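Every protein chain but one is kept in place in this view of the complex.
Up next, chain A:
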Amino acid sequence: MKQFKRGIERDGSGFVVLMAEEAEDMWHIYNLIRVGDVIKASTIRKVVSETSTGTTSSQRVHTMLTVSVESIDFDPGAQELHLKGRNIEENDIVKLGAYHTIDLEPNRKFTLQKTEWDSIDLERLNLSLDPAQAADVAAVVLHEGLANVCLITPAMTLTRAKIDMTIPRKRKGFTSQHEKGLEKFYEAVCVAFMRHVNLQVVKCVIIASRGFVKDAFMQHLIAYADANGKKFTTDQKAKFMLTHSSSGFKHALKEVLETPQVAARLADTKAQGEVKALNQFLELMSTEPDRAFYGYNHVSRANQELAIETLLVADSLFRAQDIETRRKYVKLVESVREQNGKVHIFSSMHVSGEQLAQLTGCAAILRFPMPDLDDEPMSDDE
């Protein structure tokens, strides 16, 4: 992300001028913008003009609009953000108060104005401006008949292709069917891989499966690249890493990121840190359940006792539509930080984040056991 100007006042209100450069940035912007913010960007408006005789003609006009956002829609596949809202600045073409939807894309400059930039927002903004964060990892998880080709960026896991095929099982005397099916399947995965993974860009490629599928796939991939005149260089070959996963479903990625050899290669990606923290939480849940709690009620009670060592929060909570919910969680995060607690904000686009979001989105590892918390009922929405 590129920042052109920042004008944030002491009281937290202010604006920034930004330009997204890649998909990852769009995700950050999506997390920054909330209902009620003001966005100013160049956009296209269809203008209908009526002549004196009554015939109408419509034109598409480029113009600069300022809207107060009412709804936000993020399309991770197309990397687009659709912001619908009312025009709040007089314009030659668009009346005051008229609705317009601004589409934000990478490489479009825009101004974002907020009445209140809180600590989470600022953290997110600074994070998105940090160029060192960008490093992609490609991963293929597969089992016989199913493969997911994914790109793992610091804040997102994007499924680029999912190949789902039925492979006939082996049958007495008819093993050729099975082998043919498998062959076809590998071919399809190879095609998807070559199309979606740019080996110049990615830092590392993980191929994970159970059994011998990964080795067989690797062989096919090398042969496929050879046959298509895209022979892997030694450099590129060194990027590949074969590891074990129990299945080819997307959630197996979590398992893959846990394995020590992968962990070593991806030491400081955000996805890795999240998986680690969540695992620690889950382990504690079985060994010392009085130190691991989830749900806002339990966690905030623990926070009152200054008991939180690590707080895990899903970023979906900060995108909450009503400001109260957001404020509630921002306060929680700030107060944990004040106590020198660690805070992990999970991206809901990662597998681990998905799981945390299911787990009410809020969990905590405590410094000391609080057995009496267990007796308190969990609230209904948790």
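The rule we apply is simple: contacts are C-beta pairs under 8 Å (C-beta built on N, C-alpha and C of every residue); 3 or more make two chains touch, one makes a residue touch a chain; residues count from 1.
In the analysis below, contacts and distances are computed from a predicted model.
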| item | value |
| --- | --- |
| Omitted chain (choose from "TBC1 domain family, member 12b", "Tr-type G domain-containing protein", "Trafficking protein particle complex subunit" or "Alkylglycerone-phosphate synthase") - UniProt protein name | "Tr-type G domain-containing protein" |
| Listed residues A:K109, A:K170 or A:R327, member touching the removed chain | A:K170 |
| Option from A:G7, A:G36 or A:P289 whose C-beta touches the chain left out | A:P289 |
| Selected residue (touches chain absent from view) among A:Q200, A:T234, A:N340 or A:Q358 | A:Q358 |
| For chain A, residues in touch with the removed chain | 143, 164-166, 168-175, 177-179, 210-212, 216, 244, 246-247, 249-251, 255, 279, 282-283, 285-286, 289, 293-294, 354-360, 374, 377-378 |
